[in-house]
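Every protein chain except one is present and positioned as in the full complex.
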Amino acid sequence: MSIAMKNKTIITEQTMLAEDIYSMWIKAEDIASTAKPGQFVSLYCQDGSRLLPRPISICEIDKVQGTVRLVYRTAGKGTKEFSKLKPGDTIEVMGPLGNGFTLEGKKALLIGGGIGIPPMLELAKNLHCEKQMVLGYRDTTFLEDEFTPFGKVYLATEDGSKGTKGNVLDAIRENNLEADIIFACGPTPMLRGIQAYALEKGIKCQLSLEERMACGIGACLGCVCKTKEVDHHSNVKNTRICLDGPVFYAEEVEL
Amino acid sequence: MSIAMKNKTIITEQTMLAEDIYSMWIKAEDIASTAKPGQFVSLYCQDGSRLLPRPISICEIDKVQGTVRLVYRTAGKGTKEFSKLKPGDTIEVMGPLGNGFTLEGKKALLIGGGIGIPPMLELAKNLHCEKQMVLGYRDTTFLEDEFTPFGKVYLATEDGSKGTKGNVLDAIRENNLEADIIFACGPTPMLRGIQAYALEKGIKCQLSLEERMACGIGACLGCVCKTKEVDHHSNVKNTRICLDGPVFYAEEVEL
Amino acid sequence: MNVTLAGVTFQNPVTTASGTFGSGMEYKDYVDLSRLGAVTTKGVSSIPWPGNPTPRVAETYGGMLNAIGLQNPGMEMFIQRDIPFLRKYDTKIIVNVVGKTTQEYCDVVERLAECDVDMLEINISCPNVKEGGIAFGQDPKCVETITSELKKRAKQPIIMKLSPNVTDIAEMARAAQAGGADALSLINTLTGMKIDIHRRACLLANKTGGLSGPAIKPIAVRMVYQVAHAVRLPIIGMGGIACAEDALEFIMAGASMVAVGTANFINPTATIEVLEGIEAYMKQYHIEDIKDLIGCVK
Partner (left out) sequence: MNVTLAGVTFQNPVTTASGTFGSGMEYKDYVDLSRLGAVTTKGVSSIPWPGNPTPRVAETYGGMLNAIGLQNPGMEMFIQRDIPFLRKYDTKIIVNVVGKTTQEYCDVVERLAECDVDMLEINISCPNVKEGGIAFGQDPKCVETITSELKKRAKQPIIMKLSPNVTDIAEMARAAQAGGADALSLINTLTGMKIDIHRRACLLANKTGGLSGPAIKPIAVRMVYQVAHAVRLPIIGMGGIACAEDALEFIMAGASMVAVGTANFINPTATIEVLEGIEAYMKQYHIEDIKDLIGCVK
């Protein structure tokens, strides 16, 4: 694995995709040249009162330009700070972090829920097999158009305003979608549902998890997830999401 | 006294006068319209880790433009933050604060030491009598040219690179300067010397004092100075520099 | 939004932290004092106190240190000048009381018994004076004794203001309850120090000072939570409150009222913003009665 240094990078583009959803491109050649889909970066706030890094998934990588795209929701003060930055401004970034998705399978389901959708885009670009994208939203949708070049896109919205009314699993069932591999990222309850679904159907399944982080590099043990077996590093049934994840096979983890 | 609200103001100009010395103009109509020489403002940092306001004297007032000039030294992290701001950026300011100088006398000595020099400029502009300016520096000088329209300017530098080698009192003695009123601002040891000099010579003398502040408006009792008599407000021999000062007559205070 | 503590009804749960708001005079142009639940005054002693030498304040990361040393004009001037001033406003008056000896505390409490104030907050937790202050607040027996002595003499309900510089805040709270306290205030400042590495000396003339501001909020919320689970007394919560979200943390941890302190220095209208923010939160979540939020986190 290459070393993920903490660097000051320049923002090359910042746009609002939907209410509270922003897309930011940063110039980060080291990250762009080594990153894999499913990895993430740590973004640091400028305001000294906010110390901890914000983990944000890599949404797209432009190896030619040496840039990386991050799509994020303004959840709190840190992401709000990021959303005010303009092209030319700098932001401190460490990455790429984590393991990323393993590219495998013949017929894939790429499932993203809410702010778990962005990492599916770079995955879709890199995965060379038949792809079906299932994107779940509460109400307003974003990024869905960008998936259409890579396969058929199914939407689910909680309020039923677009696609299936319900969650991503409802959309999968409604459309009778089949696959030999599932890739999923989204809120834990959604992942729990997909985990059960995949295990029940016997479909191989990679889940990208989320947890509060402090170091982002495996040192603090802040971001662990329970595992079925004793973890190689921790020697207990806990693994570090930031370093050994965020992507795990469905059968490895307890959600 | 008018109310000094805390407002977001726009920086209209920022220039470096000398190493570590900056001149900043801000658009602040309320302040410009009511401020008097010798008053100061509280500048707030943007970085949330630095909470307390930085008191900075008003150096010049442009009532026509509704702007105020602040000349400051980058002493620590707060002033360093200010020095990075550019025209168009905003800064939070509360002011005008404090009492300011009383305009009086026929032949005046305006004495500024280091970063105590800036408030003397607006005073020089407003004081309609014979004026002699004595400006003391460690080594590099600044702002001295801007005083020449208002009277004769005498310099003192500790390293002797310009004017009298020594402090402002040395310059006064060397040039046999006489006056019926002294206005002074600068480091406490300098003010202590001037206080003794003025009392000894029987010259009326206004001193502008400095102290660490928290509220800047008289509430916290952080910034007091010992007084000869019991203070009207505090009922002890302590007065608030931020509200009842920063300008005091030499015989009122104990330095 | 009204809350009742020890029989006194406040129009809303927002007051000021002692020593950060004077007696309100300096803030009257920034804040309509009649909108506050109460104004809690700077500590008042029997005779005028000159306080500590300067520097008295220092900035720290996300907070500040102060070692004012309880400078105050003494109770007679306070009674003559500050009470009539505050009474012009539609707000309750909580007087913070300090002393160097039990006798001095008693003197102030007895003198205030004749005065038109609503509650007394007894500061047994100031870290910045050599005698009295914190010394009373770090030993449960002392806390109980001084509380019962003052309770005998007080005409107004008494709030004991606790120090966070203790191993077990709940023990101090129980001691105050045993002594007959009507309510508790917490927290006072944490003792801290800042060194000027260039002068190689302490920044404050008093060497140590009390740490306040947002930096200490997590400690304060924890202590309010602990005390709320240890005693039946109503709590005034404080320590780093700068916005409504902060205040709501204290309320949910168990505080019936909240006090805004250091934040006043940074934002003179902080009290009103806290008040309006709590109102907005209650509206957003359709909460009719603030009591439904007090101590709602188990």
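The first chain written gets the first letter, and so on, giving A, B and C; residue counts start at 1 in each chain.
By definition in this document, contacts are C-beta pairs under 8 Å (C-beta built on N, C-alpha and C of every residue); 3 or more make two chains touch, one makes a residue touch a chain.
None of these values were measured; they are calculated from a predicted model.
If you put the hidden chain back, the residue from C:Leu248, C:Leu275 or C:Ile290 that touches it is C:Leu248.
Annotation for subunit B: contacts to the undisplayed chain at residues 48-49.
By the touch criterion stated above, the residues of subunit C touching the omitted chain are 60-63, 65, 138, 165-168, 190-195, 197, 200-202, 207-209, 211, 214-219, 221-222, 225, 240, 245, 248-249, 252-253, 281, 293, 296-297. Where subunit A meets the chain that is not shown, the touching residues are 3, 5-6, 44, 48-53, 94, 211-225, 233-238, 243.
By definition in this document, only the chains that are shown with their structure count from here on.
Chains that touch both subunit B and subunit C: A.
Centroid distances built from C-alpha atoms place A farthest away from subunit C. Measuring from the averaged C-alpha position of subunit B to that of subunit C gives a distance of 35 Å. Remark: subunit A and subunit B have CA centroids separated by 55 Å (rounded to whole angstrom).
Annotation for subunit C: residues 61-62, 214 touch two or more other chains.
Looking at subunit A, one finds that residues 48-49 touch two or more other chains.
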